[in-house]
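Moving on to chain A:
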Amino acid sequence: MVPVEYYLVLSAAVFSIGLYGLLTRENALFFLMSVELMLNAANINFIAFSAQWGNLTGQTFSLFVMALAAAEVAVGIGIILVLYRNFKDVDVTVPQEMRW
Partner candidate 1 sequence: MLIETLIGFAFVAALVTFLVPDEVAGRVGAALSVVPLVGTLWLWAQFDGSGNALTGGTLAFETKFDLLTLSGYQVQWFTGLDGISLPLVVLTAFLTTLAIVSAWTPIDSRQSQFYGLMLFMEANLLGMFTALDFFMWFVFWEATLLPMYFLIGVWGGPRRKYAAIKFFVYTNVASLLMFVGFIALTFGGLGDSIDTLSLPAVAMALEAGGNVGSFMGLGPEALKLVAFLAMFVGFAVKVPVAPLHTWLPDAHVEAPTPASVMLAGVLLKMGTYAMLRFNFTMLPDIASDLAILIAALGAFSVIYGAILALAQEDLKRIVAYSSVSSMGYVLLGLVAFTEFGVAGATFQMIAHGLISGLMFMAVGVIYNTTHTRMVGDMSGLADRMPVTVGILIAGAFGYMGLPLMAGFAGEYFIFVGSFHSTVIPSAPLFTAVAMFGIVIVAGYLLLAMQRTLFGPFSLDADYEVGRAPFHDVAPLAVLLLAVIALGVKPDLFLDMILNAIAPLVGGGA
Partner candidate 2 sequence: MVTAPPMTPTYLLGLTALAVLLYDSLRTDDGGAGVLTGISVVGALASLGTAGWFLTADTGLVAGMSEFSGAVVVDGMSLFFTALFAAVTVLVTLGAHDYDPIDGKRGELYGLVLLAATGMSVMASANSLATAFVALELASLPSYALVAFLKQDRGSTEAGLKYFLIGALSSAIFVFGISLVYAATGSLLLPDIAAAFESGLGERTGIAGVGVLMIAGGVAYKTASVPFHFWAPEAYEGAPAPVSAFLSSASKAAGFALAFRVFVVGFPLGAATSAGIDWALLFQILAVATMVLGNFAAATQDKVKRMLAYSSIGHAGYVLIGLAALSAEASTNGDVMGAAMAHLFVYGFMNTGAFLFVALAENWGVGRRFEDYNGLGAEKPFAAVAMTAFLFSLAGVPPLGGFFSKLFLFAGAVDAGLWWLAVIAVINSSLSLYYYSRVVRALWFEEGDHDLSGAPTALYAALAIALVGTVVLLPGFGPVIETAQEAATALFA
C-alpha cells in the first residue's frame, strides 16, 4: 500500500500546479480550470485519508466538492460571459477600472 504521505505530496503538488496556473494565466477559463485542479487536490486528500481513517466521510465529501465545483463553474461561466459582453475579452487582467 502506498504510504499516506505520498498522497499528501501528490495533493500538494496538484494544488501548487493549480495555484501556479491561476497566478500566471490571464485567460478566465484557464483560471477556472486551475481552481478545479486545486479543488481536486483537496479531493485526493479526502479520498486518500478516507481510506486511511477507514470512514466514508472523506469520500462522501469529495462528491460534494465535485458538485459544488460544478456549480461554481456554472456561475463562473456566466460571469465570464458577461465579462466578454462588456469587455470583449475573457482576459481577467483587462477589467481594472476600479482600483485604489
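Regarding selection, all candidates are chains of the complex that A comes from, given by their letters.
Here, a contact is a pair of C-beta atoms (placed from the backbone, for glycine too) under 8 Å apart; a residue touches a chain by one contact, two chains touch by 3 or more; residues count from 1.
These figures come from a predicted structure and were not determined experimentally.
Asker: Which candidate, 1 or 2, sits against chain A in this complex?
Answerer: Chain A touches candidate 2; the others do not touch it here.
Asker: Could you please specify the touching residues of chain A with respect to candidate 2 in the complex?
Answerer: 4, 8, 11, 15, 18, 22, 28, 31-32, 35, 38-39, 41-46, 48-49, 52-53, 55, 57-58, 60-61, 64-65, 68, 71-72, 75-76, 78-80, 82-83, 85-87, 92, 95-100
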